[in-house]
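For this view, one protein chain was removed and the others were kept in their places.
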Amino acid sequence: MTNWLQTPLIVVNFKTYFEATGKKAIALARAAETVSMETHTSIGVAPQFADIAAVAKSVSIPVFAQHIDPIDPGSHTGQVLADAVKEAGAVGTLVNHSERQLRLTDISAIIKIASGKGMATIVCANNPETSAAVAALDPGVIAIEPPELIGTGIPVSKAQPEVVTDTIKLVREINEKTIILCGAGISRGEDVKAALKLGTEGVLVASGIVKAEDPYAILREFAEAAENKEKQ
Amino acid sequence: MTNWLQTPLIVVNFKTYFEATGKKAIALARAAETVSMETHTSIGVAPQFADIAAVAKSVSIPVFAQHIDPIDPGSHTGQVLADAVKEAGAVGTLVNHSERQLRLTDISAIIKIASGKGMATIVCANNPETSAAVAALDPGVIAIEPPELIGTGIPVSKAQPEVVTDTIKLVREINEKTIILCGAGISRGEDVKAALKLGTEGVLVASGIVKAEDPYAILREFAEAAENKEKQ
Amino acid sequence: MTNWLQTPLIVVNFKTYFEATGKKAIALARAAETVSMETHTSIGVAPQFADIAAVAKSVSIPVFAQHIDPIDPGSHTGQVLADAVKEAGAVGTLVNHSERQLRLTDISAIIKIASGKGMATIVCANNPETSAAVAALDPGVIAIEPPELIGTGIPVSKAQPEVVTDTIKLVREINEKTIILCGAGISRGEDVKAALKLGTEGVLVASGIVKAEDPYAILREFAEAAENKEKQ
Partner (left out) sequence: MTNWLQTPLIVVNFKTYFEATGKKAIALARAAETVSMETHTSIGVAPQFADIAAVAKSVSIPVFAQHIDPIDPGSHTGQVLADAVKEAGAVGTLVNHSERQLRLTDISAIIKIASGKGMATIVCANNPETSAAVAALDPGVIAIEPPELIGTGIPVSKAQPEVVTDTIKLVREINEKTIILCGAGISRGEDVKAALKLGTEGVLVASGIVKAEDPYAILREFAEAAENKEKQ
């Protein structure tokens, strides 16, 4: 398996933010790459589909799609083919983000398709029960994100620590290998540290980095918090 | 208005065909560009999102997205932002293809967003009535495609000529400017000629070109048929 | 055509309100029937699917479904068949409410199915342009409802009168027959009067009646306002 799956893992979801579109996506990915190299922390970025190729050419850190569709090559219009984002440079994909929720059947199909192509899946879930359900589908990574905290700056690790610990408990009963991240409201180094202390292996973050005045500085704070946690 | 809107207009939808993904998308777009230059015919291509940037860098003919979402920049994951595909090089987008059907509200919102950014919209419709409905939303182009003929090689211009003529009649009662294309089953030059004789101003084509043994040759046949029609 | 299409027309959408479910739906429908008989005003009610049969048995005013699916009898699960709601007593259906938005293709198909069974369609639209698009599909009734005003108590006829007048203008260019209602925020008799003065032929209302302390009283106020308008 590719070594980007080393933990702690920080994944930055670029969403469709103005600050992370086109050339700005490349600049943001470069900042992430710099932090990753400086701190020896595993950092991935998930730009928009149209930016994957340019981002992947510009940096050597792992690049993820934000979504792929449960399709094989063929007669589909306006959908996202795994092969296309892979050839563009993506090593994996987010799946079932709370802003792009999927049918259970499609989550299962996407994990199988990605897995068959050697692509990683970071499957989002909104609560401990759905996280456990996802665990049964055996993705590489599960990211627990209570939707009501997304974009609030109120970290799930502080506001709802029991959501995180319940998730870990339920997921581990079903799946011992899958990496568990948490997300929603992560905006400071201490949030990352708290997330790791609760037992997660990293964070999925978006606005906390993308909309920061100095994304490099905040991401560096994240990475140092993650590494300090590890060294303790 | 950009001169790619000159008619007759041939738009090649790459869909998610294996033969039109990644490097193959670039090769196919280059073949289209060659035909366009040789025959002075307006030809556009609609590759997958992840291929837009590379295709747009490789050719000078108009490049379209296959879909955009009705969103502004912001907190959306796995969606297609107009600004992103535009910065990648798309001059417009397909909308509401029968393989990516949209809610009426979203078609309206997408046309407004695209129009506000100077992007063209090629809105697909499945019958004369829905074409008329689309006409009321004032897109740049309407493409009538009976879904049951897509991919069959049975051209709509031959199998259901009254669908095409009814569409033109109903659309023109509502909208005098919008360009009208037809699609589904177009695979030979004579299909293109028949489509133009019925009163359309071009064709939307996919498998007829993408899955042809020699896409250049077929596309050239299309272009010549379109031009001969014009000269008559 | 059934005489319930006489205008002014008041249609009460029961939604899934607690106050309009089960036995409460019957009570509310009876109040509507009483007002209709007392004031000789055409009033329709749109209860939930499971309540249609009991409501239709209890009252003689027109009963509408809140939605039907674009399907024929057959292998469909959890969908709403026109024949089923018709046999239960519905004379028509709401279509494309902003809380149940539909694909353009499906709106068109539903109108055709309903029309073929002699059922009326009240198609909702969110702005003048989409109303015009709906007009091209020739439904019995169009209801313009700006979604941002729904449930606010701020009547569209006051907050955005130009939305109503623009809708009437655009719809009438395409369709002379369709009845035009307006909705969203209608909660007092004067809102109804204002709506009619702007040129609509009635209102689509929900919380303004369903969640009123005395639905009978408010509905009577609506009906009197509608009739007074007519007499002037």
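Just so it is clear, A, B and C label the chains in written order, and each chain counts residues from 1 on its own.
We adopt the following convention: a residue touches a chain if its C-beta (ideal position, glycine included) is under 8 Å from a C-beta of that chain, and two chains touch if they have at least 3 such contacts.
Just so it is clear, the model here is predicted, and its values are computed rather than measured.
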item	value
Chains still shown that are in contact with the chain withheld from the display	A, C
Full-complex contact with the absent chain, from C:27, C:81 or C:212	C:81
Residue of C:66, C:105 or C:187 in touch with the missing chain, whole complex considered	C:66
Contact footprint on chain C, counting only the chain that is left out	13, 15-18, 21-23, 48-54, 65-67, 71, 73-81, 83-85, 87-88, 90, 94, 97-100, 150-151, 206-207
Where the unshown chain meets chain A, residue by residue	96, 98, 101-105, 107-108, 125-127, 129-130, 132-138, 170, 173-174
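Quick note on the criterion: only the chains that are shown with their structure count from here on.
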item	value
Each chain counted as touching chain A and chain C at once	B
For chain B paired with chain C, centre-to-centre distance based on mean C-alpha positions, whole Å	37
Two or more partner chains touched - positions in chain A	none
